[in-house]
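One structure below.
Shown here: the complex without one of its protein chains, the others still in place.
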Amino acid sequence: MTFSPGDLFLILPELLVITAACLVLALDPVLSSSKKDGLAWLSLGTLAVSMGVIASQMGHAAPAFGGIVIIDAYACFWRLLLCFVAGLTVLLSHTYLREERLYFGEYYGFVLLALSGMMVMVSAADLLTIYLGTELMSLSLYVMAGLKRSEPRSLEASAKYFVLGAFSSGILLYGISLLYGATGSTRLPAIAAAIAGRSLDDPLLLAATILLAVGFGFKLAVVPFHMWTPDVYQGAPTSVTAFMAVASKAASFGAFLRVFVEGLGGLKANWSAIFLLLCVATLVLGNIVALVQTNIKRMLAYSSIAHAGYALIGVVAAGMAGGPAGGANGIAAVMLYFALYAFMTFGAFTIVAMLRKGGLDGDEIEDFTGLATRHPLAALLMLVFMVSLAGIPPTAGFIGKFYVFMSAVEAGLTWLAVLALVFAAISAYYYLRIVMVMYMREPVALTAASPRLVMSPALSIVLACAVAGVLFFGVYPNPLVNLAGQAVLTLK
Amino acid sequence: MLYTLIPFLPLAAFLVLGLGGSRIKDRAHLVAVPAVLLSCLLSIGAFIEVASGSVISVPLYAWLTSGTLDVRIGLYIDRLTAVMLLLVTIVSSLVHVYTIGYMHGEPGYARFFSYIALFTFSMLMLVLADNLLQLFIFWEAVGLCSYLLIGHWYERASACAAATKAFLVNRVGDFGFLLGLLLVWYSFGSLNYHDIFPAAHEAANQTINLLRPLGGIWEVSLFTLIGLLLFAGAIGKSAQVPLHIWLPDAMEGPTPISALIHAATMVTAGVFMVARLAPLYNLSPVAMQVIALVGAATMVAGATIALTQTDIKRVVAYSTVSQLGYMVMACGLGAYASGMYHLLTHGAFKALLFLGCGSVIVALHHEQDIRRMGGLKDKLPVTYWTFVVGSLALAGFPLTAGFFSKDDLLVAAWMSGPLGQVLALLGLLTALMTAFYSFRLVFVTFWGPSHVDPHHVEHIHEPSWTITVPLIILAALSILTGYLGIPSFLEPVFSTGGEHSGEHGAAGLGIMIAATVMGLAGIAGAYYVYVLNPHLPDRFAQQWESLYQGSLNKWYVDEAYDRAFVKPTLTAATELWKRVDIEVIDGAVNGVARGVAWGGWLLRLVQSGQTQHYALAMAGGIVVIVTMFMFF
Amino acid sequence: MTIPISYYLILSAIVFLTGIVGVLIRRNIIAILLSIELMLNATNINFVAFSEHFQDLGGQVFVFFALTVAAAEVAIGLAIIIALHRAKDSINIEEFNLLKW
Partner (left out) sequence: MTHSFPWLTLLIVLPLAGAVALCFVKENSIRLITLGITAADLLLSLPLWWLFDSSSGGMQFNETAVWIATPPIHYRVGLDGISLPLVLMTTILMPLCVLISWRSIDRRIRSFMAMLLVMEGAMIGVFAALDFVLFYVFWEAMLIPMYLLIGVWGGPNRIYAAVKFFLYTLAGSVLLLVAILVLYFQGGHTFDIVQLSQSTVPESLQFWLFLAFFAAFAVKVPMFPFHTWLPDAHVEAPTAGSVILASVLLKMGGYGFVRFSLPMLPDASIAFTPLMVTLSIVAIVYGAYMALAQADLKKLIAYSSVSHMGFVTLGLFMFNIQGIEGAVMQMVNHGITTGGLFLCVGLIYERTHSRQIADNAGLTKPMPRYATLLVIFALSSLGLPGTNSFVGEFMVLAGTFLWSKLATALASLGIILAAAYMLWMIQRVAFGVPSAHMLPKLRDLDRREMATLVPLVVLVFWIGIFPNPMLTRMHASVKQVIARMPAPATAMSPGARPSPASTDEASAAMETPRP
């Protein structure tokens, strides 16, 4: 294994984030509670610097540490996105934690730790690194989900997440071991090379593919490996939910694409069949069950399941497309989809986090009743996010769906596009139900227990970023499209 | 061209009154009357010019151009048009003047004038049309005016219902007209008379298979189809059986309107149309026979109903229906000139009768039931005498205009062939009834003891000059128009080389005598029944009760239509709405939504909250995927 | 004499399945945690066997990492279990079903 100091620069953002995480964890017990705000600013600063470094690394493709990590445009794309989301999370949490009276400085440490895991995931080129990244992310998230220790639902979410997460990582690891057995390496290029000459029907390979698909399927919350999602999203503190729904999903997709495209590209006929099945199941179940939810976090959880389904369309399309260009379009569509999805989902969760009922989350859909009269601006923002999630132009959600469906049609999966769009129409119902509740129901009389909205400058920044992203990229997606196009992995 | 002003002067009057009516109010006649009088003078000028043999054609503008559908609005004055122009403008002028007195002080005074001005414009444009579509446009426009004027007293429910009914019944006829018009365009590529008429002969043998869409064969002559479809419009507009039901109800409108629209001009548009399209009708013997039979049926039906009506205006209205039947029958038998001749004389004396009725009604404070009249001849001498003149003309009393035109018509009918002879006999029978009911009206209204409401008796007096002068002029016209030689004047228009109503021969003389005898007999009969033996009518009514009731109730046609069309349509509409729209279609839509939601509720139950179920689902997922690979 | 690779694979598969079944049927969260450990160990068997088979050290390195991660996982798991026990006096997984539907 060769090592050069230059490699350290390539993983500088990860190093920065981990250092900051350790600093935060170390400083937390020392600082007086009034000064713990500083931890948030420290985290933000680190993230800003990291993003700068990542941006400077765009456009170069360099393996590091003997190939267990590769810093290419693809990795930078995801790392940028992840850092951005983490920054938003810190800002959101700053206010949210105060409202929840959760004075944990280590919270930010966990955010940063999880983030470093995610960044490792997307830049890893070795199954080992990917596994480590995944676990780093997951372990942090298990803890974060249960941070509201006084709240039984938070604990339960943490427990469920942990049990199922560990279960799935066992499956993933078993898959990795089988793949190692089938190809003799855990390095993705080596795996790809080994597969190139093999029969696709090799049971070992097939079993490995299936188990890897299941392992990632869990992280991506794909039906039927999605069942933890609603419970955990609902039980976890809302800021954590937002972080999970956006960042962890994005990171998992990043790693997932890397493994299946770069490592298992030769097996695309197999895995695209698997994902086609999962994709259809996800679209149907995610959208239909979301229809009948009464808790908005739960509804958004199902919605995020459904969105994973839409993103999977791009993966399936990439797997089924004829030439390499077609495959690239599908992958690029997925990347674009997640970049855009980040804005709207995070925005939606932010509004949910802002809504307080008494001392608690106002997370029932009913709590939004008449929001438009009391907080017109917040209601308008929520409207934009919902419209975007429903995929209606001129918002980012439409652009995301457009590219995904385009790749599907290009790959000859017109029927899948039709099916997905029909379910997109169905999904409009539950998104618009929020709009309906906010705008069309008369607000109930204001009492102490009635929902109110928390505002703070930090939250304003979060919302401004989210809504600007949704609208700007909805109207002019060109920069992001180009970015995704440059960063895309090629499927050989 | 100066003659462009003929229709557009009334239009200008309408626009002024329509837009500024609220300011003009009681001075509305100052706008309308001069306009119509002027256009009347211009019409006379046009008549004179046309009489010298020329044809006037004034293109106005291209209304609609789309591919081969090219419609240009234009004016066309030949002898037929000129005659109609005279009729329309003269009667309209008189009615305008009459209205000043009749409607004086009414709140809708200006509105009324604006409507009749609009009507005059539309009617003039109708007769001046040089193409079928223009004819149709103004055909509908006069219908609109009729609608508005029938509903003039809009607060009266019966007036509104009558207006709606008139419009709707006419629409049914226009349905045919429109299709006929399209068929003409389809067959000739043009709607202009100039293009159609010359092309008609070449297409005489064309047929159309009506059952083609259903796969059958039923070849119908093109011209029969065109003729019958267009005639459907005439059936509506000219109140022919079976669409005659609207005309009597239209009497809900103010009386001047009944005189102008529902007697003299608009209702004769159907006859005019058939005459105008004579070159087309001549090519279809079948259509002609149908027209003749419809006309005859209308003639008889109208007369039989008129015998028993008790509303003064309804008697006259049914008489109009019956007389229109005469005209249509004549056209159907090819005697267009006779039909038009009768149209003109009828226009004069029927307008007279209606205006007379109006005079009576005004004098009696809007009493229309003849059973509450009587003995008015001394109190309303001018009205009485002019009414008698009108009735004589209607009855075909010798030397009145009606005498000449009806004789001419019946003779022409007799000469036209076997069908014509049968119908001529029917016409004679109808003439008997006509004389009877018209003088029944005279005797019951003006003679005998007074049944007038005692409150009003004192106040009965002859109305103002604006009412009496038109009556006198029309009375004069009711006699004079008989001497104008209209048939020979019009003959060139219909010169198909066929019969000449001038050569009567022996049979003609016989018909003439028979008609005269019938007329006199009718008058005598009325005198016998209503003056000498006033108890007879009741005895007759009891003796032939079913006949009497049938006639009194207009042969139950309205009721039949109500049961056959109106009620089923409304019921069907409501049922369709409730069953199909709400239950089936909307039910399906909502059902899908409910189904999806129900699926959601069901699938939601899988999410049990038990961690191990979730793990089981994951394991199940693996099994499914493995199965997929094992079997596919 | 060398033991054929398939023997290891079968063994690991049996251990793995045992782990899965344990996760599915045990009610005690600690037992479930142990079952998960079984799954991870099955993996380790595979890695070691393949590592030997390929004469490649990578597999064994992986085992070390996997063990470490497993240890961390257990630590966090136990912490969560303690918190659960404090809240509800029970570590029966069936009793934690506030979040559903």
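Lettered A, B and C in written order, each chain numbered from 1.
Methods note: a contact is a pair of C-beta atoms (placed from the backbone, for glycine too) under 8 Å apart; a residue touches a chain by one contact, two chains touch by 3 or more.
From a predicted model like this one, the values you see are computed outputs, not experimental measurements.
Looking at the complex as a whole, the chain kept out of the display touches A, B. Residue-wise, the contact with the chain that is not shown comes from B:Glu140, picked out of B:Glu140, B:Asp249 or B:Glu367.
Only one residue from B:Ser57, B:Thr310, B:Ser464 or B:Thr569 touches the chain missing from this view: B:Thr569. Touch with the chain that is not drawn comes from one residue among B:Thr4, B:Ser57 or B:Asn209, which is B:Asn209. Interface note for the absent chain: among A:Val163, A:Ala417, A:Ile434 or A:Ala466, the touching residue is A:Ala417.
Only one residue in the set A:Leu31, A:Ala190, A:Leu204 or A:Met436 touches the chain that does not appear here, and it is A:Met436.
Among the residues B:Ser43, B:Thr81 or B:Ser190, only B:Ser190 touches the chain that is left out of the figure. Panel shows chain A; residues 372, 376, 383, 387, 392-394, 398, 402, 405-406, 409-410, 414, 417-418, 421-422, 424-425, 428-429, 432, 435-436, 439-441, 476-478, 481-482, 485 of it touch the chain omitted from the view.
Remark: the residues of chain B touching the chain excluded from display are 61-69, 133, 136-138, 140-141, 144, 147, 151, 154-155, 157, 159-161, 163-164, 167-168, 171-172, 175, 178-179, 182-183, 185-190, 202-203, 205-209, 212-213, 222, 569-570, 572-574, 576-578, 581, 585-586, 589, 593.
Methods note: only the chains that are shown with their structure count from here on.
We define each chain's centre as the mean of its Cα atoms; on that basis chain B and chain C are separated by 97 Å. Centre-to-centre separation between chain A and chain B, using Cα means, comes to 77 Å.
Chain centres here are Cα averages; for chain A and chain C they lie 26 Å apart. Taken residue by residue, chain A touches two or more other chains at 159-160, 163, 167, 171, 230-231, whereas all remaining positions touch fewer.
Listed for chain B are residues 604, 607, 609, 611, 615, each touching two or more other chains.
Interface of chain C with chain B (complex): residues 20, 23-25, 93-94, 96-101.
Within the complex, the chain B residues that touch chain A are 593, 596-597, 599-601, 603-604, 606-607, 609, 611, 613-615, 617-618, 620-622, 624-626, 628-629, 632.
Interface residues of chain A, counted against chain B in their complex, comprise 159-160, 163-164, 167-168, 171, 206, 210-211, 213-214, 217-218, 223-225, 227-228, 230-231, 270, 273-274, 277-278, 285, 288-293, 426, 429.
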